[in-house]
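In this view, the complex is presented without one of its protein chains, the others remaining in place.
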Amino acid sequence: MFWRRAASFAGTVIAASILIFIATEIAPGDAARFMMGVEADPVALEALRQDLGLNGPPVERYLRWIFAFLRGDLGISYTYRVPVSDLVLERLALSLPLAFGAMLLSAAIAVPGALLAAKNVGGVRDSATSSAAYLGLAIPNFWLAMLLVLLFAVTLQLFPAGGFPGWSRPAEAIWALVLPVIALGVPQGAILLRLLRASLIDTASQDFMRTARAKGLTEWQALRRHALPNALVPVLPIIGLQFAFLLGGAIVVESVFYLPGLGRLVLQAVTQRDLITVKAVVMVFVIIVTFLSFSIDIISTWLDPRLRRQRL
Amino acid sequence: MTLSLEHVRVEGHGEAVVSGVSLCVDPGQVLGLVGESGSGKSMLLSAIKGLLPKGFTASGDITLEGASLNTLSEAEYTALRGGHVGLIFQEPMTALNPLMTIGAQVGEALKIHGQDGLGRVEAALSDAGLSPQTVPPSRYPHELSGGQRQRVATAIALACQPKLLLADEPTTALDVITQKSLLEMLKARCAEDGLAMIFVTHDLALVEDIADTIAVMKAGEIVEHGPAREVCASPQHPYTRALWSAAHWHASPASQVASSPVLEVVDMRVRYGQVSAIEDISFAVPEGSCTALIGPSGCGKSTLARAVMGLERDQSGRVLMSGEAFTQPTPKQRRAVQIVFQDPFSSFDPRRRVREILLEPFWAEKQKPERPDLVKVLKAVGLEEDALERFPHAFSGGQRQRIAIARALLAQPKLIILDEAVSGLDASVRAEILALLVSLRQEQGLAYLFITHDLGLLSGFADQVLIMESGRIVERGETKSVLAAPQSRYTQALIEASPHLEQA
Partner (left out) sequence: MMRLIFGGFIVIGLLALAALSLVWSPHDVTVFNIPGRFSGSSQSHWLGTDQYGRDVLSMILNGAATAVFVAIAAIAIGMTIGVALGLAAALGGWKDSVLTRVNDVIFSFPGVLVAVLLTASLGPGLLTAVLAIGVFNIPVFGQLTRSAARSLWQRDFILSARAVGKGPWRISFDHILPNLISLIAVQASIQISLAIAAEAALSYIGLGAQPPTASWGRMLAESQTLFAFRPALMIYPGAAIALAVLGFSLLGDGLRTLLDPAK
């Protein structure tokens, strides 16, 4: 069962890699001309083509790329002239903590909020939480980021307005990530809260909740111990999807805060037509997201025994 | 007296759903509370356990072992539930948390009331009839059958040795044999532990066996109350009498049985992947007769019905309709067989009006039946013309089954397959629908293939009986002979377990 899923995820990654290859090497036509511009010197163009190995049959080029990737060789960035793998590792050191921090924050908002709302459905606390959630998700995360900078960095001078000092200065590094994590995590938390609340309300009306109350559990105990785990089951796959969205959102937030993350890297690469970097970084993103989906799948199986071995 | 109710009243949203109920139950006694949907029986139970829905309040005296329950706070009620009062409900399939082992769920009940100790979980489960060898506490609910899950629910309810058990239709969703063994287990617990039980049901025949006293409820009031034997032998109130005849309904069989078969099935087999769902099925339904197909849930009866209609993907075997092969039938040929399903709430497209629903078998025809024909079938099933423009959700379960029968009639079939068509209905409604089917058969010479798990329903009605188990027909023959001298072990168990069967 495990291996079947693993194979399925490998398949997804491969299919995605083919799409990436087509988009970056085949679709632009002559990749070298695309990268150097229309006015480029034909000799320089040919040299670049040789350099990048663009003069071969597509399948061969694709396979060469994939095998190099698997070896850890992501190519040399056209703009920066350094190995892309170095760039990626450097940037990951920021993007991953940022994404995880935001995920944690959103969970910290969503779970208590949803429980509170579900316990008091229709009541004041429910309306208040739901309205807050609505506002939270309507606000674009990059706008929230700008507002946070305006308030906390410019006006109150509590946090830096941007930039990242690197992990060699851990305290400052964490401080620099606070506002970005909030900007990403709050809208995310709002979305999760609404989803979890709906799932909880749905679960709370199911028959086993009656049994739980009949045992002598209070409403609160029944909600926490029985409803919540069951409500999480349909929400988990969505969390996986949301992480993908978060990584995407991180790209934009990184731009607001001028953070040297993976997102800004790929953005700059696209603007500068550095297709090598674009290819590699998109691939890295896809692998991270797919791996996360895979992990969520495993967690789901652990949580819900019905998804395990097909015994009966 | 374990539980005593005096002038209990439940009101909500401006009306009284329970009024002036006075009852009592003694230790070791079973009180059968009988009523149909809307009688207020569930509300009464909710009042006793303190779990009334929002907007409803209870008044009157409710006393448990001398202590009044009216003045309890929610916290005190919580301590009561599971500890002094056990509760079991109707839907065993969804009654347990699917993510926790059954042992953990029973253990939780013990822990809440401070009674967890070594072996208590196993003891509770085995007292409910689940031996640790076959059903260990590490099992998950989805690995158990409906009957087993209900036993787990019972174990949870009785784990802390409560004095009172409130059982709200606990066996309604189970088949007869499982039902019987569950009832026996409950009755034994009452006798052994001095447990008082209120057993709620809509089925009077069911409660005859198990109850010491019976109370009949209608529209929120108790209309009859007394020792079980008396209430059943000589019911006083007209409603009780009506329930009684509904429960003991039977019809006389057709006057003669025609020889030529309207349906013939030869060597039918259906597979799901590698597994064989039904195998080796051959039988015939004579014209104008009724054949009952009886078996436990999961034996393949519905699969067989679908296969007869040609709706299963992987099926083999021959089906003959009035002697002609019924393979790849045209929509017109398909009209010869009509089917009525069990669940009246999912039988119709919620977005279609009754008029469109009735005409569905004619979807491929240019010439469709006209309005007068539609009105005629509606009247034949006891509905009025104004039903035509309405949507399914405007009708009750019994009315929807009538609409389904009307649709079947409109197509002028030779055979109607009824797949547990009355199982989901209250006893009195069920009796009405069955009476309707009997009269239609007599008028129009219809043949029926009646699928059910309840033998008692059809003992008088069916001419021949086919008993199915695990995908095969294990016994067959004329109803009278099979009932008089059952050959297979299963048939014998079935006869013993059926509450509606008139014991000769």
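Labels for the chains are A and B, by order of writing; each one numbers its residues from 1.
Note that in this section a contact is a pair of C-beta atoms (placed from the backbone, for glycine too) under 8 Å apart; a residue touches a chain by one contact, two chains touch by 3 or more.
None of these values were measured; they are calculated from a predicted model.
J.: Touching the absent chain in the whole complex: find that residue among A:Leu74, A:Ile109, A:Val252 or A:Ala280.
T.: A:Val252
J.: For chain A, which residues reach the chain that was dropped from this view?
T.: 8, 11-13, 15-16, 19-20, 23-24, 27-28, 134-135, 137-140, 142-143, 146-147, 149-150, 154, 241, 244-249, 251-252, 255-256, 263, 266-267, 270-271, 275, 278, 282, 285-286, 289-290, 293
J.: Using the document's contact rule, name the residues of chain B that touch the chain not shown here.
T.: 306, 309, 311, 329-331, 334-335, 339, 341-343, 346-351, 360-361, 363-364, 393
Quick note on the criterion: only the chains that are shown with their structure count from here on.
J.: Using CA atom averages as chain centres, what separation in Å is found between chain A and chain B?
T.: Taking the mean C-alpha position of each chain, the two centres sit 50 Å apart.
J.: Given the complex with chain A, which residues does chain B contribute to the contact?
T.: Against chain A, the touching part of chain B is residues 49, 51, 74-75, 78-83, 86-89, 91, 94-100, 105, 108-109, 112-113, 140, 142-143, 153, 156-157.
J.: Where on chain A does chain B make contact in their complex?
T.: Chain A reaches chain B through residues 206-208, 210-218, 225-226, 229-230, 233, 303-306, 311-312.
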